[in-house]
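Removed from the display is one protein chain of the complex; every other protein chain stays in position.
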Amino acid sequence: MKTLKVKLFGVLTEIAASSEVELNVDFLESIGVLELQAELIKKYPAMKLVQLKIAVNNQFVSDGQCHEGDIIAVMPPFSGG
Amino acid sequence: MKTLKVKLFGVLTEIAASSEVELNVDFLESIGVLELQAELIKKYPAMKLVQLKIAVNNQFVSDGQCHEGDIIAVMPPFSGG
Amino acid sequence: MDKRKVKSLFVEGPIPPTRLSDSIAHHEHKTNIGAHALFLGQVRADSIEDQVVSAISFTAHEDMANQIYSEIREEAFSKFEMTCAHVYHSLGIVQTGQLCFSVFTSSARRKMALEGCEFFVEQIKARVPIFGKEHFASGETQWKINS
Partner (left out) sequence: MDKRKVKSLFVEGPIPPTRLSDSIAHHEHKTNIGAHALFLGQVRADSIEDQVVSAISFTAHEDMANQIYSEIREEAFSKFEMTCAHVYHSLGIVQTGQLCFSVFTSSARRKMALEGCEFFVEQIKARVPIFGKEHFASGETQWKINS
């Protein structure tokens, strides 16, 4: 079991009642971001209603892997301007 | 012989050395604006080099007639902004 | 205030930048506005055959210019959903670096403000009888030709 720290933004901070959460997940070298997203939604079902964008080490990714220690950020759609 | 007053603008005021000139032309009821333009160029040949726009009573016309007493304005291409 | 009342397009001399910020600040109570678009024309120190422009002096057929500007306003408000539009053009001398033309449009939506602003800019340049004369440092002048 490994622990991934996930930074949250916008409405997600209200769903999780926090701007950073820890996910305990089981993986060896790395875990796919889609799998990570599924874990997050399992913990916070309301996030299923939000179109999530995931950044690993400050780069948006639609697929790919995260490793322990990576900086993971999950965001809802942008609404600046 | 009738006298038409013609207001000039932009470079035309320098060609005629005046912002208003009088043209003595021969017509009965009215004179065509193209004929008027020809008279103006006859008097000020350098105006031939300029693309002239003519307004009669504050309306641009490409054809049509002017009468004695009409307000006639002749302008070069616009260069505002 | 009727946004369509007849307004004069012209101001004497350059347009002061503070006029624009005052204008922006005055829109603070109009809370139906979501976007402003501004265009500012500044006199450029163009080089023309080894001479550098130091100023432009503007003249116009003022009556016709205001009449055509008023037609352009009517068209702009019928084409684009805007809450207001403020448009000014200088007459007389404007030095390089100073502003000679400003268009300021406001709308609930950004697209309308941006498109309305561009419409005013293009239509006024194309249709309003204004004549610019470039002044060089040497004292020579040359009538401006829009590209």
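In order of appearance the chains are A, B and C, and numbering begins at 1 in each one.
One rule holds for everything that comes next: a contact is a pair of C-beta atoms (placed from the backbone, for glycine too) under 8 Å apart; a residue touches a chain by one contact, two chains touch by 3 or more.
The structure presented is a predicted model; accordingly, all values stated were derived computationally and were not measured.
In the entire assembly, the chain absent from the figure touches the shown chains A, C.
Only one residue in the set C:Gln42, C:Ser57 or C:Ser70 touches the chain that does not appear here, and it is C:Gln42. Although one chain is not displayed, its contacts with chain A can still be listed: residues 7, 9-11, 14, 53, 55, 58, 73, 75-81. Although one chain is not displayed, chain C still touches it through residues 17-18, 20-22, 24-25, 27-45, 96-99, 108, 110, 113-114, 117-118, 121.
Going forward, only the chains that are shown with their structure count from here on.
The distance from the centre of chain B to the centre of chain C, with each centre set as the mean of the Cα atoms, comes to 28 Å. Centre-to-centre separation of chain A and chain B, using mean CA positions: 74 Å.
Computed from the mean C-alpha positions, the centre of chain A lies at a distance of 50 Å from the centre of chain C.
Taken residue by residue, chain A touches two or more other chains at no position, since every residue touches fewer.
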